[in-house]
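Just passing along the structure, written as structure tokens.
Heads up, one of the protein chains got dropped from this complex, but the rest are sitting where they should.
The chains carry the letters A and B, assigned in the order they are written, with residues numbered from 1 in each.
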Amino acid sequence: MKVFIYPTNSLILSDLVERFGHEPLAIMSEIGKRVRTQGLDSPPLNITPEEPKLGLKYAAVEVPSGVRGRMALFDPLISKADAAIIVRDPVTSFGCMGCARTNELINFLIRAKKIPLLELDYPSTEEDAKEFVFKISEFLKSLKPAEEAK
Amino acid sequence: MNQAENLVRIAQLSCGAEYSGIQKEIDSAVKQVNAVMVFPEVDISDIEAIEEEFGLKVASPDLKLMMARAKSIVTGKVHVDAVFVATCFRCAEAAIVRSEVRRYIHEKTGIPVISYSFTERTTAGTLLTRMEALTTTARRKSLLAREKQSGLTAGIDSGSTTTKAVVMRDNKIIGKGWVPTIKVLESAEEAYTNALKEAGVKREEIQALGTTGYGRFLIGEHFKADLVQEEITVNSKGAVYLAGKQKGTATVLDIGGMDNKAISVIDGIPGMFTMGGICAGASGRFLEMTAKRLGVGITELGALAIKGRQENVKMNSYCIVFGIQSLVNSLAAGSKPEDVAAAACHSVAEQLFEQQLQEIDVKEPVIMVGGTSLIEGLPKAVEELLKVKVIVPENAQYIGAVGAALLVSGFIAK
Partner (left out) sequence: MDTITKMVVINSQKVLPSDVVIKLYESNADVMIKETCFGIIVSGERTIVDSLLSSIRKMDPYGIFIKERGLAPGEPYRCRATRRGGARPGFHTLETEDKILPYIASALKALDKGEIPKQKQKKKKLDVEKLKEIIKEAEVTQ
């Protein structure tokens, strides 16, 4: 299954989802598509002034352009998500995850989708990490494997 | 903009620029002024500690990064010549950080810093004047240190509404020209010719010429100017020169025909500044239209406004369409023309206050310049709003031309 992860650029979440047989929906793949397809028209990420307009799908014009531009980037991930893992208090992530308002909106949209969802806290000790990994593995096991879902 | 000039390193402290799709515009504006953007080095421990150190806790990680990068400049970890602080328009959290970061760098380092809030509609053109002013301040410190005009020089200010020219000799204005801008080049020719005529000198005698204003590039090329400079730098210098306030702090306000400038100046050098150009209700055009409706000349509006009381007229909009409509309605309801004139001046001043003065430190003396400063009701309205004394220097309407003539005298070959 396609599993949305939050933070969407997390190495740990991305790795665990793939390790346990599912497809992580991470922002890096969206960036990759943009920068690889038609050369860099609007460096560094090929986000043009059109993206904040596409972001109007999620937020009105009174919402800052940076939020709307980011939403355009996240749109395919949100639409494709079959399940999701949200880490509630992640370590600070920058760049694509650098805007708190965008992050709040993404979390809300994922919760509102009513798909299988695991919400958990970021680990700070070894014991926490065991619980963290265990819960993620149980959650991913409960989902249909990627092959079957296809 | 001389390409042979030193490359200026500008630190970019921003949040949201890449995601608004305008990084390309920033890079393009920077390239045009022969500068490069630098992203100050920080490490993760700097970012983790910054909120405690800076004393400002924010939710957005990229704003933490902005503060950490600012600290990296202040502690000298990275060397830059200027700083550009920019965040998304309408983001309250970012506006607080932007303003505090700007103040922090300005106070701790004296490095020129400008701030800007962008939307996806921000273009390289909009950013260019700001980048030009920023790099000039960084690059031409010695030129800006000039306090007296010397030799025989001229300045032309090609504004959106009027074109002004002056001829100066040995620190005195000896000729002036002032014409409405119709065709940029023709109007400049006329204003310059008038100034030369009044001064009694021939064009070829002029040792150096400087241009500024909207049409500066076009007329600069036409007249083979020695200095082509944006109006932030020129007006700052011109204002403190005319007002005799070259040392220390000052605030320069210029309500132009199409946009406004509010500049916080230290020793004649622009520090923080804002340029507005979105609303015609905060421009000289608003007063021009009011004068027309009242059936008086623009030069008479000020004197009329001084006699009136703005409180007597209710205005429910600053807008050049709806605000003027309010004024017309109140005239029809029996309001006195002088009260209407005062209300118009108050409206423009209030717009300036709400849109722009919130973003800069208003330090005394407050110097008002440009043609609108002669509409006496306007400086009076600003005085009432800011609760400070406003200085309108003699020849305030020639500010740009005087500033250009003063600065360009540094170019006379010794």
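Note that a residue touches a chain if its C-beta (ideal position, glycine included) is under 8 Å from a C-beta of that chain, and two chains touch if they have at least 3 such contacts.
Not measured: the values here are computed from a predicted model.
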Shown chains touched by the chain that is not drawn here: A, B
Of A:57, A:111 or A:130, the residue in touch with the unshown chain: A:130
Chain A residues touching the omitted chain (full complex): 7, 9-12, 14-16, 18-19, 24, 26-32, 34-36, 40, 43-45, 91-98, 123-134, 137
In chain B, positions touching the absent partner: 9, 36-44, 47, 62, 65, 69, 78
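The criterion applied here is as follows: only the chains that are shown with their structure count from here on.
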Cα-centroid distance, chain A relative to chain B, in whole angstrom: 43
Chain A-facing residues of chain B, complex: 15-24, 27, 47-48, 58-65, 87-91, 93-94, 118-121
Interfacial residue positions of chain A with respect to chain B in the complex: 41-45, 47-53, 62-70, 73, 92-101
